[in-house]
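Read through the structure below, which is laid out as structure tokens, and then see the notes.
One chain of protein is taken out of this complex; the other chains stay put.
The letters A, B and C name the chains in turn, as written, and every chain counts its residues from 1.
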Amino acid sequence: MNAMDHSTKKLMNAPEDIIPEMIEGMLAAHPDMLKLEGESGRAVVAVDGPRDGKVGIVIGGGSGHEPAFAGYVGRGLADAAAVGNVFASPSPEQVKQAAMAADGGAGVVLLYGNYTGDVLNFDMAAEECAELGIEARSVQVIDDVASAPKERAHERRGIAGDFFVFKIAGAAADLGRSLDEVEDAAKRANAATLSMGVAVSACSMPQTLKPNFEIGPDEMEIGMGIHGEPGMRRAKIDTADNVTDELMSLILGEMELGEGSEVAVLVNGLGSTALMELYLINRRVAKILGEKGVKIHHTWVGEYCTSMEMAGASVTLLKLDDDLKLLLDHPCRTPALTVGT
Amino acid sequence: MNAMDHSTKKLMNAPEDIIPEMIEGMLAAHPDMLKLEGESGRAVVAVDGPRDGKVGIVIGGGSGHEPAFAGYVGRGLADAAAVGNVFASPSPEQVKQAAMAADGGAGVVLLYGNYTGDVLNFDMAAEECAELGIEARSVQVIDDVASAPKERAHERRGIAGDFFVFKIAGAAADLGRSLDEVEDAAKRANAATLSMGVAVSACSMPQTLKPNFEIGPDEMEIGMGIHGEPGMRRAKIDTADNVTDELMSLILGEMELGEGSEVAVLVNGLGSTALMELYLINRRVAKILGEKGVKIHHTWVGEYCTSMEMAGASVTLLKLDDDLKLLLDHPCRTPALTVGT
Amino acid sequence: MQEINNKGAGGIISGVAAVIVDNKAYLSEIDGKIGDGDHGVNMAKGFGRAADRLDPEGTLTEALQVLSDVLMSEIGGSMGPLYGMMFSDMADSLGEAETIDAAKFGAMIRAGLEGVQDIGSAKVGDKTLLDAFTPAVDAFDASIAAGNTFPEALVAMKAAAETGRDSTIDMVAKVGRSSRLGERSRGVLDAGATSCAMILGAFAEDITARLS
Partner (left out) sequence: MQEINNKGAGGIISGVAAVIVDNKAYLSEIDGKIGDGDHGVNMAKGFGRAADRLDPEGTLTEALQVLSDVLMSEIGGSMGPLYGMMFSDMADSLGEAETIDAAKFGAMIRAGLEGVQDIGSAKVGDKTLLDAFTPAVDAFDASIAAGNTFPEALVAMKAAAETGRDSTIDMVAKVGRSSRLGERSRGVLDAGATSCAMILGAFAEDITARLS
């Protein structure tokens, strides 16, 4: 209740304009990588992304998760992103414009987190694409272990695991694989990716500036969603090691990893958790994996899928096989992620 | 007063261990780029940085500014970073160990922000280097316009402008330039770099978890330092556009830019300001420069020099000439910054 | 008079929009408890924009279509398609009708209900707007079938929507963002059911006023 009293400070102009203005600022920052296409003003397209004969990769979702989603647009990753309002899926029209821009004649794969709103809008967009003769396949990212038990894994939310699923699909498309193959790669990445998050403070909508959930000054929530959706349990905030142990045990309880297994690691900050803290979490993740004899192929630590100014973090593991490794290592160049080249 | 009552939540273990643990987590994340050398445990060294005959680039300062400073260690940028405690310069011993690791026989350039503590410690380290036969030159970054008037520019603090000065010096060294030339490049970058910051909320030391300054729920401080040092003025928080106008006018009041001038832009987040907000600021920066006919050579938007979980942002401009442009574009590969390659 | 003119009834949607805009903060707050706190913000954006664009002197059919278009093409989120489809199917059902009597109104809201069911595949009891909408449509039909007047049926519809809305408090969410919470979703109102009851309430009041 305390938290509800005070309002957040944001450096912004009129809240109604925040998304178009953000997009403007983003294009101004990355004119070598991003441009806008279509009339909706919400289809951010890679300058050198879509190519004839290449499967188009379309990503998207609500805003407030920056650098997701438009930050992953660029050569070797996504061809276009549909940018929704804060925490609200883009509309079918906006997704369709992104898909049209991304289409190189070989069809498009639509990748997004598994939320009712996104599913509804992207499904309608896929139908509209079909009417235009663009074959669209959809893969909903479902990495958030906290959001449903294993038996109902298809109901899970998509959180920071987007990062790996997008990367893998983008690489498969960049390598010239077919629509079936790209869809398959995205699905394999999705099946091999699990995440667990923890939140310690709320974020707020630009329109209300009120924290979008209440959390006590000494509390944390294990498993909180990236829009502030309640998670698995509330508890007193604990040490970085203990929190990481809990996140990891929920992931490892489900992901079969043993001596010789290989993973990629993403330690993701939700917005206002310092990089220093994320490195503390990564220290423990590496230790736990090391003790199990699991090889860490690559690690990313930083803000890759945020909830505006929410404080907290998530850990994501991608279990690798040879093909996923090849795709993960494939070069890409986007505002939020550069690999190889 | 209000702010002093509640304490911050950090995901951490024992505060005494936070720096060694952070370094451990950082090395675990980037084993392909970073390693530790010397007994202090505070000299983070590029795996493929120091080379025989190359001028060594040594950076450093207090912790709490992550990814600065160790995040800029890697091929083409710094060879080693000395990592101090939170907001406290590394000791002469720690700097010396970084310098020893970075030395390739051609001398080293020590680069750090202009703070009493850093100057004292790095100067002592430079003397110790001389005793070991390592020639050490020092360049103190002085980009923070808010911290002293132009006539006393040499007294200014170093803030996010570190980014450009380090990058330029690192490139000059990587290109095989002499100690004199690398020092000169760093000085030219330093003279061509100006920053202005704004803070809207405080950060806290891991040991106290108390906000390290007081700021009202509707206030901002123009020109606040990256350790929470008071700035130029307190005011009611304003729109992103108005705040950016003020930051830019202070920079442009001093940096001579006209039709045809070229700059690089860094819009830096202090810790908990969302990327969305940083893009709003960049939108306005680009607009202001565009109206003056100034060409933006490249823009970076993100967290490059933070104050743990402080909320706020800074704008840095580097005025380019041909040589600075060449050095800025020179490839580098570090945890926090990849260019070209 | 047991009917209203379609022409001029576009203003009903202006009234609906005003209620939603007025309740922006409240609806977001409810959504914040078990959702992501944006329901009021998104609804107000869509309904507010539609109110700016529609002609209150035009037909209800046209106004419904304007509202649907804004929701579908610009708003996104769950509400874009769900309410978008609802209002578009309501507009289709009403069509070129000159006047709107109880039968036309009943058919219109039934069409809207089926539109939401079609696209969202949720059922009564899932803790969604259907828990307000379904009993409201049924209550309207039942009231008319029992020989009540159009205004009486509207009263029944509104009351049923509110009872249905309140029934969501005790439910565990089965679909949508809150469905992952299991037992933790119990104990609070559903945001969509709350906005749906507001919309139906605004319809009822405005039409009743026009009928008298």
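Everything below uses one rule, namely that a contact is a pair of C-beta atoms (placed from the backbone, for glycine too) under 8 Å apart; a residue touches a chain by one contact, two chains touch by 3 or more.
All values derive from a computational prediction rather than experimental measurement.
> List the shown chains that the missing chain touches in the full complex.
Taking every chain of the complex into account, the missing one touches B.
> Going by the contact rule already stated, which one of B:8, B:140 or B:212 would touch the omitted chain in the full complex?
Reading the full complex, the residue touching the unseen chain is B:212.
> Pick from B:225, B:312 or B:335: which residue touches the chain that isn't shown?
Once the missing chain is taken into account, the touching residue is B:225.
> Given the contact definition stated above, which residue among B:32, B:48, B:155 or B:218 touches the chain not shown here?
B:155
> Mind listing the subunit B residues that contact the chain we can't see here?
Here the touching residues of subunit B are 16, 40, 62, 84-94, 115-117, 120-121, 124, 146-148, 155-157, 204-205, 207-208, 210, 212-213, 225, 227-230.
Here is the rule we use: only the chains that are shown with their structure count from here on.
> Report the inter-chain centroid distance for subunit A and subunit B in whole angstrom, where each centroid is the mean of the CA atoms.
28
> What whole-Å value do you get for the distance between subunit A and subunit C if each is reduced to the mean of its CA atoms?
33
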